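Rest of the complex left out; these chains stay put.
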Amino acid sequence: MKTRIYLDNAATTKTSQEVVDAMLPYFTEDYGNASSIYEIGQRSREAITKAREQIAQVIGAKTEEIYFTAGGSEADNWALKATFEAYEGKGNHIITTKIEHHAILHTCEYLEKKGARITYLDVDENGLVDLEELQKAICPETILISIMFANNEIGTIEPIKEIGMIAKEHGVLFHTDAVQAFGQVPIDVDDMNIDMLSSSAHKINGPKGIGFLYIRKGVKIRSFVHGGAQERKRRAGTENVPGIVGYGVAAKRAAETMEERTKKERELRDYFIQRVLEEVPYTKLNGDPVKRLPNNMNFSFRFIEGESLLIMLDMKGIAGSSGSACTSGSLDPSHVLLSIGLPHEIAHGSLRLTLGEDITKEDLDYTLEQIKEIVGRLRELSPLYEDFVRKQKNSKN
Amino acid sequence: MYSEKVMDHFQNPRNVGEIENASGVGTVGNAKCGDIMRIYLDIDENQIIKDCKFKTFGCGAAVATSSMATELVKGKTIQEALQVTNKAVMEALDGLPPVKVHCSLLAEEAIHAALWDYAEKHGIKIEGLTKPKSDIHEGEEEEEEEEY
């Protein structure tokens, strides 16, 4: 069955037709090298400048502070590795959280091998970092705080402005992985004291394979990809002009529609969450109920396992994703769900559904009906559920 | 990349050529990019620049600034010609891209070199003119050199 209801927009989104249309001329007409002198290359260069402006505007940055990358992962790698190199004279200590994306966590592990000391902050049961813990973790060797703007699995939005303030007070750089937040919540790098910020186009109906790292002017930064003089000599490689153009259009669009779109999403989200919690027994909402991305819904259904649930939903035309990592090359349950205190077997039975702009109430009603049925069927299959029911019966007797 | 004025002076450079028995000739090179400019001046007994010609081996900006500089000094007195700085030339061309600022320095230096040659040939001293370097290493407009 063809996917009819796509509820995995936190993984990636459909590239909107408007974005594709904007990209097309840069494949077959204005395909010149943007670093070249001739007229066809100049048109590419102008297109890049425009996209840079469109993006800078969304976060209140200057255009020359936006550096294009191949996506969020590269931006995260760059921010951490280059800061570690550029500030080794100051110290080797980096503070992050236990619930970051792997692009941050695995980079941190890599840096540990290179001599970095990393503090991984705990989060509370809603996924929020504790500002006092953060304060306490800062020491004279601290060169960087890297805390995600919003979590990709449970949707929790961190207190970024407060973190920025703390970083500023202590003279420590602040990087935020805003891959999930960009275009979903208002961001102002000055107001929030953000020094570096990562983002990825394909999360906001832009193309895959393009992202950016915002680097505040004055931050010492080293290159991550060495070579040609592109991106103010900071990131080598022939510019992905169609990708950059598409990103610009997607960013502009996301900013313009943000208020209305997220208002609608929040309503749908809360409607759905409420119904699921009411109508599916032994179910828990993961993540903060309020400080939450407008499009994120994450549930744990006790006694069942996520992959089975996902496949069955898929057979009904519904695409979601799971905290269960069987799909992503590792069999460990999600580090995020474990960090907010879920036991292994409950973390395994999680489902993330993330809204996109086309999703309607009817879609969600249909999804709920399917979930109810599938969860019921899987519980019938589950020895855990059997034990649970037996135990309950016994305790009643 | 270039303004319309730059493109105009590049495509139709004014005062290209040599002056036979010129009053002063100046040739300068820019060590930074290897470009070379030569200016010929024809100066009359009232120290008025009656004619000015140039030859340039260089980029589009170098050609355009030479052309504009010759236009600006033509008909001027020596003292007035000294006021034709690279900034004045750039302004007259509606600006140059930052990496091309050094090209306009070539024009200024070439005029100074030609005036110096004139002064030496005639055994006079020109107020405010110092011996031009034949190689220009300007320190300004240098991009901050950082590690990558």
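For clarity, chains are labelled A and B in written order, and residue numbers in each chain start from 1.
In this section, a contact is a pair of C-beta atoms (placed from the backbone, for glycine too) under 8 Å apart; a residue touches a chain by one contact, two chains touch by 3 or more.
These numbers were taken from a predicted model, which means no experiment stands behind them.
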Give me the full-complex composition, label by label, with copy numbers. A x2, B x1
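Following the convention adopted for this analysis, only the chains that are shown with their structure count from here on.
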In angstrom, rounded to a whole number, how far apart do the mean CA points of chain A and chain B lie? 56
